[in-house]
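Yeah, one chain of the complex is gone here, protein chain that is, but the others are all in their spots.
When the chains are written out, they are named A and B in that same order, and each has its own residue count from 1.
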Amino acid sequence: MINILLIAFIISLVHMGLSKRLNTYISVLAFQGILLFGVAFIELIEINVVNLLFVLLETIVFKTIAIPYFLNYVIKKNKITRESDPFLPDFLSVVIITTIIIGSFLLSNTIQDPHIRKIFFVTALSALFTGLYFIISRKKIITHVMGFLIIENGVFVLSLAVGTEMPMLVNIGILLDIFASVLLLGVFVNKIGDILKEQDVDQLRNLKD
Amino acid sequence: MSLSIAILVVIFIFSFLVISVKERRKGDIALLAVLINSGLSSWIAIQALQGTPFEEKFYGGTVFGEIIIRADALSGWFILLTNFTMLTGILYGRRYMKAYENRSADITLHYTSYIVNHSAMIGIFCVQNMLGFLCVWELMTLSAFLMIIFEHEKMEVLKAGINYFIQAHISITFLTLAFIWVSSHTGSYDFNSIADYTVQAHPALSFMLFLCFFIGFGIKAGFVPFHTWLPYAHPAAPSHVSGIMSGVIIKLGIFGILRILLLIKVNYIEAGYTILVISVISGVYGVMLAIIQHNVKKLLAYHSIENIGIIGIGIGLGCLGMGHNNSYLAFAGFAGALLHTLNHSLFKSLLFYAAGTVYQAVHTMDIEKLGGLIKKMPKTATLFLIASLAICGLPPFNGFISEFLIYSGLFNGIVANPLSSSIMLVSALFGLVLIGGLAMLCFTKAFGIIFLGAERHPYPAPISEAELPRLFPKYVVALFILFIGLMPQLFIRLLSPVVILFTGSQAISGMPGSFINTLQTVGLSSLAFIILCIIIYQVKQKMTAARKITTSTTWSCGYTPVTPRLQYTANSFVRSYRKLVRPLLMMRKSEGTINEVFPQTTHSDTHPYDRFEAVFIDKPLKSLKRFMGRFDFLQNGSEQFYILYGIAFIIIVIIIPILIDVVVNLINLFKQV
Partner (left out) sequence: MGILNFILIVAASLFFSGIVIRSKSIFSGRKGPGIFQPVKDVWRLFRKGAVYSETTSFIFRIAPSIYFASVLIAIAMIPFGSQPGLISFKGDFVFFAYILALGKFFNIIGALDTGSSFEGMGASREALYSLLAEPAFFILMGSFALLTGHTSFHEIFGSLHFGSYISYAVGVLAAFVITLITLIENSRMPIDDPKTHLELTMVHEVMILDNSGFDLGLIFQAANLKFAMYGGLIANFFLTPGSELYFSIPIFIATQILFAVVVGFIESFMARFRMNQNPQYIFTLTSISLLIFLGVLLILGKIV
């Protein structure tokens, strides 16, 4: 069951690479939240109840509901339209994401440690690199934030992989989520939307000294 | 409660107090803190000088190992002279800073840094654990930096401060290197392990280690060619900070060198020659460049380099004496160096304080715009005169005593040492005499142009003498200068335990006695001289009491009456000297051209520059910038590229081991075939 959920996760990454509309990005992020909820539930059923409840709550509340809501609010408030043409055409994006997934699969094969389950590792690495790729190849600032959220999801998956032995690690993964939502989005919602009229990353180039 | 903990507690309490009181009181709180710290440390120091060294051990955890705090006679001497100058510094400083009272945050930072700096210096003299030493050294550097950049809104002050900061860190790099070298071989962080290590190591290695330490401490002390930060940092800092920097902070380098000489078993003759050569060059170069400066504080800064050279000559002589087993030379050299450390801190700080008072009155540091100040500020002028006489090494003041000791050592060395060293010593003698003569040229110019004659430029505001609280610390220093000059034997007696540390007590059992007698005669002769001056002056007053004494304008050979613009300027005073040594200097001239038949006003500027700086600092910096400029395209401001760099790095780091594995497998495969 876990494998199915994680494979669905990976496919959702590819879907993100395909589309151009911001709403799709947000709905994919919400979907990933639900998937992660499922994985967390199955994986961490052995740890004590309070921790489990906390993790489950966090996954549902933050990843599925709160963050997509924030993002929607920001998009509406700043009247951001769809993502403009990215640097690389769509087809190339998909190819790259697929390469990333295959690459992480090959990489995880070189690790001989029996304790790590390969599927988690593959998922985490692909999410990580896909998130980074997202940041590189998109122009709008809001998409950069989404890329960062994808990276976060990947880190969360990795922390789930060892969650039974080290529940603290999962908590740290959650803290990363909370950090992203509170700090980044808070800042975005309030400040950057007011200052930067355009939403392009090129404006940031002026900060160079 | 142990004394070190007490000092730390004092720092914390008083820093907190400084932050919380009003501006008017901040200086007084700092003064109190410095007083308490000085009291505590002087008590230790005096005991150490009397023969009971102070020792304390702390356990610093697994990182530091055991931290030992030892204060022996050498630390004692330096602690005493540091405390005195820091006290006069804060006494003068709190009056000086009154002009800046409205900048509350800056002033708080300044006074806190002062307290921390003082305590850090006491720590440097006592801490004998390598890591602990580096920590305290860094603390001292940082607090000194914060004090220097008080007027940070001026660009050149900031640049000077950063210059000092960078060079101070180069110095600490050398020290760290040397410490790591030793501790990696001996496994312990205690200073005494340096001694153990060098006893069994190869002499060439010991010498390299010694050079490493020497460069590290030499950058701090200001030996040539490591001196380029000094002439920028001293003018940029407020005057009392310049005074304590010249007075005690650069002496930390000297202390370091002396401490290393005590610990490392190096070949004393080689070390002595090295130190001697570098010191003579520093001394002569420092004063040669000091003469042509037209910013008062820069002139004084170059003079500090020269005096460090003189101290270095003393140390070199002491080492040579130890190497040749000539106890007279060893005593004279080290005693001269140590006494000159004290003397220099006194008269240099006095010069800087007086220059600071002048600056606050006329708001310019350019000598060419000053003149005639003696009539408006007679007391400051007299103090400056006393300090100038002392720095030229003229009797009856203290500068003469330390130079006399070094001369005695030199002559004895020429007489008693083998031939090769005699020739070196004659060159050192030549250098020292030249230094003395050049210093006289420099300070007649400085004192004469600033205070005498008439003003060369109209002054912006009416000038008045500084008030008594500002003059008081200067009087104290001046009295001390005179006291050392007239009673030098007391200080030699105080110094003897320190020199004994170097030479071993049995070698110099009779030495202090003969020196004390000679110096007593010197002191008495100086006293006789002063009395004679007074007698002759009184005779003159008596004989001319009935005669007519009138005043008139200065004689100008019957031509137009004298205007202030006809006076000799500083530049003209040193012109013949400058023409003599032109190949060694670097002057930058910029002139407006004269084209018309009846020219209007034009200008001509001359700025002295430092050849060593051009060669050692500017050229490498330019090549570095050119080289790095080729990679400019990498920093294009787009964050996406930066993340791309990161991803590329991660991929490379992951792939390379895999590739290596594959290649190794292939090779094995080919081997089997």
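Here, a contact is a pair of C-beta atoms (placed from the backbone, for glycine too) under 8 Å apart; a residue touches a chain by one contact, two chains touch by 3 or more.
Note that the structure is predicted; figures quoted are calculated from it, not measured.
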Chains shown that the absent chain touches, full complex: B
Kindly state which of the options B:Leu429, B:Ala466, B:Ile481 or B:Val499 is in contact with the chain not pictured. B:Leu429
Filtering B:Leu35, B:Ile269, B:Ile414 or B:Ile463 for touch with the omitted chain leaves B:Ile414
Cross-chain touch to the chain not pictured, restricted to B:Ala528, B:Leu621 or B:Ala648, is B:Ala528
Touch assignment to the omitted chain, from B:Phe14, B:Phe255, B:Tyr302 or B:Phe447, lands on B:Phe447
Considering the whole complex, which of B:Lys22, B:Arg547, B:His603 or B:Lys671 touches the chain not shown? B:Arg547
Just the residue numbers, please: which parts of subunit B touch the chain that's not shown? 371-372, 374-375, 378, 381, 385, 389, 392-395, 400, 403-404, 407-408, 410-412, 414-415, 419, 422, 426, 429-430, 433-434, 436-438, 440-441, 443-445, 447-449, 451-454, 514, 517-518, 521-522, 525, 528-529, 532-533, 536-537, 540, 543-544, 547-557, 562, 564, 566-568, 572-577, 580
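The rule is short, and it goes like this: only the chains that are shown with their structure count from here on.
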Determine the centre-to-centre distance between subunit A and subunit B, using the mean Cα coordinates as centres, and give it in whole Å. 59
So in the complex, the part of subunit A that touches subunit B is made up of which residues? 107, 110, 129, 132-133, 135-137, 201-202, 204-208
In the complex, go through subunit B and note every residue touching subunit A. 635-640, 643-644, 646-647, 654, 658
